[in-house]
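The complex is shown incomplete by one protein chain, all other protein chains being positioned as in the whole.
Then we have subunit A:
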Amino acid sequence: MDFSFSEEQQQLQDAIARFVQGDYSFERRHKILKSADGWSREVWQGLADLGVLAMNIPEADGGLGYGPIEALLAMQSAGPAMLCEPLLDSAVIATALVRDFGSPEQRAELLPAMGSGERIVVLAHTEAAGRGQAVWVETSAKKSGDGYVLSGHKAVVSLAPAADELLVSARVSGQPGDAEGVAVFRVAKDASGLALKPFKTLDGRRAADVVLADVKVPASSLLGAPTVSANVAIDRALDLGLAAVCAEALGVMEATVNATIEYLKTRQQFGQPIGRFQALQHRTADMLLHLEQSRSMAYLAAMHCNVADDTQRRKTLSAAKVVIGNACRFIGQQAVQLHGGMGMTEELNVSHFFKRLMAIELSFGDTDTHLQRFAALTQRDIPLAA
């Protein structure tokens, strides 16, 4: 067993950490969030120059061909900066989907452009009634002439306003909740019938509800590699995203715990640093327990997100999301509490950590959803009668 990272991995981690420390200060992020777009193309290009956007692209497609461990390191290092650019959405999830499920032509057209930062692609998949279950797709795709007509409503699609094009999942057959019958389509942002209702989320990012009212797309927009089903491809891309968001959460939680420890050492009350009070010491110790358990699960998730055995992979990722979801809530809430009134203010980073952790907990299926999925998957392992 070896939990150390290679020199190359270490360098990647350091490069991103340096980049966000240098180019993504709290003030810079604040300014970017207040701008009309709410994200920065300049930062995006900076990330491209670092190679981060090409990390999940195979070398054959002009990328770096890294694996999930490198994604973990990148997301963890970027975590404390709480990037409002679509790193997770485009460079991890959409890239994985195009890579694993695109035709050779689609790969050739999209992957180099995504890796270089020229083209931003976001998967519009989640629907309100799905509550984080990947199979829940009500959006329909009906064959029409030599193309398809898409109708439906995608909920709270993170960073959709930043995208040049969307990958939209839609049902070609079956009912919502069915494990098969879904396809993925490339949809240009200016497609007729496509409406984005953009908004800010609590953590300051941009998202949109995506409404498809009879959007006509040509057959060539259908993503497809003949060997995998779209459901499996989406599931795997979302699992990579889940592992990546767990890594991001780890980075945010590390920063949150550090900021809290610093505050406990400096804030004086009743004539001493408040960190001298045992009640607060024990609370901080509990935060650290959550953090280390989360680190373990983030590693485990990264190591499992490419496992071919669906049950094994889903079980592990759900377990990671449960442990990390609970930790996000505990660490976020306690950091605010231990900062007292100051923790409630917009002025301190800790309140922004709190909101990002809250958003992460609610994304990719919340804690309850994954606890139930884990229970369903593990209870199958046990013989019910002796």
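FYI, a residue touches a chain if its C-beta (ideal position, glycine included) is under 8 Å from a C-beta of that chain, and two chains touch if they have at least 3 such contacts; residues count from 1.
We take it that contacts and distances are computed from a predicted model.
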With one chain of the assembly withheld, which option in "ABC transporter permease", "Acyl-CoA dehydrogenase family protein", "Lactate utilization protein A" or "NADH-quinone oxidoreductase subunit K" matches that chain's UniProt protein name?
"Acyl-CoA dehydrogenase family protein"
Which of these, A:Asp164, A:Asp178 or A:Asp366, touches the one chain of the complex that we don't see?
A:Asp366
Touching the left-out chain: which of A:Ala15, A:Leu50 or A:Ala155?
A:Ala155
Decide which residue listed in A:Ala244, A:Leu264 or A:Val336 touches the omitted chain of the complex.
A:Val336
Of the residues listed, A:Pro86, A:Gly102, A:Gly132 or A:Gly241, which one is in contact with the missing chain?
A:Gly132
Pick out the residues on subunit A that sit against the missing chain.
126, 128-129, 131-133, 155-156, 176-177, 197, 199-204, 207, 209, 268-270, 277, 279-280, 329, 333, 336-337, 340-341, 343-347, 351-352, 354-355, 358-359, 362-363, 366, 368, 371-372
